[in-house]
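Selected chains only, in their assembly positions.
Think of it as A and B in the order they're written, each chain with its own count starting at 1.
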Amino acid sequence: MKFGVQYYPSHWPESQWAADIAKMKEVGVKFVRMGDLSWSAFEPAPGEFDFSWMERAIAMMGDAGIKTILCTCSRTPPPWLYRKHPEILPKDQNGVTRYQDGRYAVAMSHPVFQREALRIDQAMVDYFAGNENIISWQIDNEIGCHNDCYGDHSMSQFHAYLKEKYKSPNALNEAWGEHFWAFQIQEFEDVPRPFENPHIQLEYRRFLSSLNVDFGRSRYRMMKAADPDKPVTTNFQNLYWDHTDYHALSNEIDVNGMNHYPARTPELALDCLRGDKGEVWVLEQQSHLAAIDSPTGWTRLWAWMAIAHGASALIFFRWRQCRYGCEQFGDGLLPHSNREGRLFKEFAKMGAELEVLADVIEPTKPDSKVALTYSYESRWAVKASVYGEEIDPVYEAVDLHKSLAKVVTSVDCLDPRADLSKYRLVIAPRLWLIDDAVANNLRSFVEAGGTLCLTAGSGIVDEVGKCFAEPRPGKLCDLAGIWCSDFVGTKGLELVLESEVDTRLSGLRASVAADEINIDGAEVVAKHGNGWRKGLPAITRNRVGKGQVIYVGVRLDTSEMLPLISWLTEEAGIEQEFDRVEGVTVYERVCDDYRLLFLLNWTDEAKAMSIGSGWADAASGEAVGEEVEIGATDMRVLKR
Amino acid sequence: MKFGVQYYPSHWPESQWAADIAKMKEVGVKFVRMGDLSWSAFEPAPGEFDFSWMERAIAMMGDAGIKTILCTCSRTPPPWLYRKHPEILPKDQNGVTRYQDGRYAVAMSHPVFQREALRIDQAMVDYFAGNENIISWQIDNEIGCHNDCYGDHSMSQFHAYLKEKYKSPNALNEAWGEHFWAFQIQEFEDVPRPFENPHIQLEYRRFLSSLNVDFGRSRYRMMKAADPDKPVTTNFQNLYWDHTDYHALSNEIDVNGMNHYPARTPELALDCLRGDKGEVWVLEQQSHLAAIDSPTGWTRLWAWMAIAHGASALIFFRWRQCRYGCEQFGDGLLPHSNREGRLFKEFAKMGAELEVLADVIEPTKPDSKVALTYSYESRWAVKASVYGEEIDPVYEAVDLHKSLAKVVTSVDCLDPRADLSKYRLVIAPRLWLIDDAVANNLRSFVEAGGTLCLTAGSGIVDEVGKCFAEPRPGKLCDLAGIWCSDFVGTKGLELVLESEVDTRLSGLRASVAADEINIDGAEVVAKHGNGWRKGLPAITRNRVGKGQVIYVGVRLDTSEMLPLISWLTEEAGIEQEFDRVEGVTVYERVCDDYRLLFLLNWTDEAKAMSIGSGWADAASGEAVGEEVEIGATDMRVLKR
């Protein structure tokens, strides 16, 4: 359990470092993350490198027993590079150049940026490779953020990307459909900037994402070549960003890293960004957000929540608030004045707790029988369509996940092409785009006995965003035993369901969107109960060998998900072990030898919860009864 | 009655055409509209024309007894033309070039576009002229849509337009007023792009509209020269677009055509776009709108509603949803999968009904004693002013029209300069701009004994958007017997009226805006009942010979219009023949020999309605009683 903090030596006088490091050591910090966004300090003038200050900082940290995760910095060039090369700034779709005074203001596609970035990154990696106080490399900060560019240079590369993928203009015409609004191209250069056309939009998003993944791959190779034994990571951003397919980027690195800002990110993010690697490093754990009110005690609870979801590193962002710049009112365990306040006390408490608990937590991981799928391609395809933001599958995924958390103690969240063989239940919210790989993977899962739940708006388009000539859900039509004749927005309408199969499903309300389902072998689990849809199928089930496909043809309201989840998990043979108590969340990590139960109480009063027999307090080792108490705004870790 | 469907042969494999045409024939399709937006298929490479595929499609249709309305395509060029001539793209007011990946991305003023458009249109018209399976020509699709351009070339032509109209800079200075904010020009080239200045905005809108009308005129002449015996039409867009004065465009073609998307267009559109020609071809009848929920049965009712308003052609848009491109989730009687669903069944039912009813409907037309005026110039002048969107007269017109539909069975909607001699009542909502032609026309109408109703915000500006030196309503001041000292927004206030003249007018609520009326001969029909206006005139009447002018100096709320309309129609000597039943709308078409009554039931239950004696079912010929039943979500046509 890597417990620590982000530190920026260049933001403070060197004379202050020793006192800062001493205080870190005092509160249990064992790791720091450093180096990101530091180009101007590493190369104050063109070609004049100065890595010595960082070397001193790393050494001082090392002397205090604190190891460094070192991050490269090239996506945020210093002003002198912009003065020489303003052409590296990204352009938006209207040709307007992005402003420079923030960060990440570079077009990933630009050869001058690429050359300069390679130069600084290589110099830095070469300089620090082999340093024993460095235990890991991080590839830049938030790869892909703000890097979208639509300039002429990006368009040229996009055309090259299309040529590589489609080979001939005619193949592209055929794949995308050629004569709608006179669209047929003769040369790849005919493809215009993306605005309205869904196929261009989808491929352009893929292209931009691939630039980000390419960047990750090249730096991974650079780091491994120079310093082969250290794990390489990078930090994924919160769930609502979709600039980069993090499943793909995850494949290019050793350890998934992430930002964890619970005040603006749903809990689902922890499971999505952990992905199929089973663990995740929280490289930025929220300490303070400008303009957001965080109750006392929650900073610690949020951090424990991350651990309960599989975090194996917990680096708080950041040691002290910066006195200047765009984030001067943002994160910092200590305020500008350096006086210890409530945030720092929570941090120190957590350090003390981990001194005791780290060893028992480390061997464990979350382990679930339920997976949610999370598909960047479906998000991108929806956004490339005429449908609005609210149709983005991520929102339904967030709602499903919230209800799952009240039934099970962990959920995996995966690319729909990932190995699903260990799961009993897979819920695939609005899988808008289904390609062969996805279809085959889900088919195998069901045929092997799994329960698959699809939801309204599934199987709408193929790999290039073209609608299927087959009825929806496209390649899963036969598996679902239904075909859908339409998918429409129902915003402003309240749809109500009726079910004779399970009373819990009666009365459920839905809005946003609904499918028009026609039965082709499936059984009807719930029908529409009102409006012109009254009597039409709303939820269906099709048994396929030992497996089954459940199709939920509506977008249930947030508050209505729990009955569906309860029914689904039962149907999938998953039993609910712990009855929930209002305001207490329950998570589990396991290893071969024992289970750890994490009980987090988010309320202002102590809560009692029944947990069954055999549990002991993981810190003290003392046995606890079948009913355990969790203090107000407090948490417990139990072991069995 | 031209019943049919839009078909795009180029969107489907040629092998599929035969099956599609066979199915069309089966459900009563007698007409198709084809050809629009097909440039890339007609000229796949520069100068290489290929019209043969369309020729084959027309022939196959013809063999099945289906005639073609053929549409030209030049406003949506193919990618190769943009590659060669990106300068044809329109620019917005900030000089930003419009994106290309949609449609209509051309500046109508650009000589390269004009030359190329002429080339493809002429080639197409020459190729197909005389084809016996073609029964009509359509000039492009939605002329004027997205063609607004503010680029240098458009500005030059605008300056030429001003020179042509005003002759000398001094004349323009005098007409517009010259020294407000140092505005006096020396050369026409001094006139800047329109942003704030109301006179520039108004003239620029006229200029842009005239480009669209010019385009229509030139194509009309081209078509008539090549194929003189076929009627030429084009499709007007829904009511909220005001890029083009459709009254003017209507004067350049034989038959008015229109799009009919009732889910986003008020019923008024049918009357406005029919205009003074008495009939209209619905060239696009809505089948399906992405993200809009259409109840079962309404697709057919909406189409019947169009017929009841005078449609003599009904071409559904479109046969099957396109699998790709920007409208892949939009219109289509058949879904991508080609399986027949509820929309297709409604369409087929309608085809069967028209087989029986077309002959009886065809000789008839709507015939009304009431006209609403609808002035593009007033809309443009309001939008060029500081007043907000809500002051746009179209919204008041929509509300007035809704209430009129509960009293009479048809309404004409006309340019205020049109011949009004046949009407007893003319309602002219917010005639903001009144030029001599309008003033003289309305004066003649009143002097001949008509009842004219003006509403708040009338006679505010002259032909160039300058305020009158005379009091409002300007040139109609004496006719109205009042003068208005102010027109102000009253958003957020609830004004309440009181009337001793007619109790129905007491208690009516108004908001949005109000005039400050001073009496100068008129009688007060209703006063303000609250606020600082209490006791001031709100509605006045001035008798002028046998005619009268009623001035409604407030903007009544939508729900408050009906009492006003009832009173107005009575005062104009128009009697309400049919008592309305909630949820049933009533329309009439007549010819010299008989009347047809269209009863449309929009509710989920059967409704009974009293209609008086002498009516027979128009389909069966069977007599019906004085009370007739209309089934749930169904309609009847009665004849007498």
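In the analysis below, a residue touches a chain if its C-beta (ideal position, glycine included) is under 8 Å from a C-beta of that chain, and two chains touch if they have at least 3 such contacts.
Everything quoted here is computed from the prediction, not taken from an experiment.
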Item to check | Overall copies of the shared sequence [whole complex; 2 in view] | outcome: 3
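Just so we're on the same page, only the chains that are shown with their structure count from here on.
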Checklist entry - CA centre of chain A versus CA centre of chain B: separation in Å? => result 49
Checklist entry - What residues of chain B sit close enough to touch chain A in their complex? => result 8, 10-11, 37-41, 44-45, 73, 76-80, 82-83, 96-97, 99-103, 288, 290-297, 321-330, 335-339, 341-342, 604
Checklist outcome for this item: Within their complex, chain A touches chain B through residues 93-96, 176-187, 189-200, 385-388, 461, 465-472, 483, 485-491, 493, 514, 516, 518, 531-532
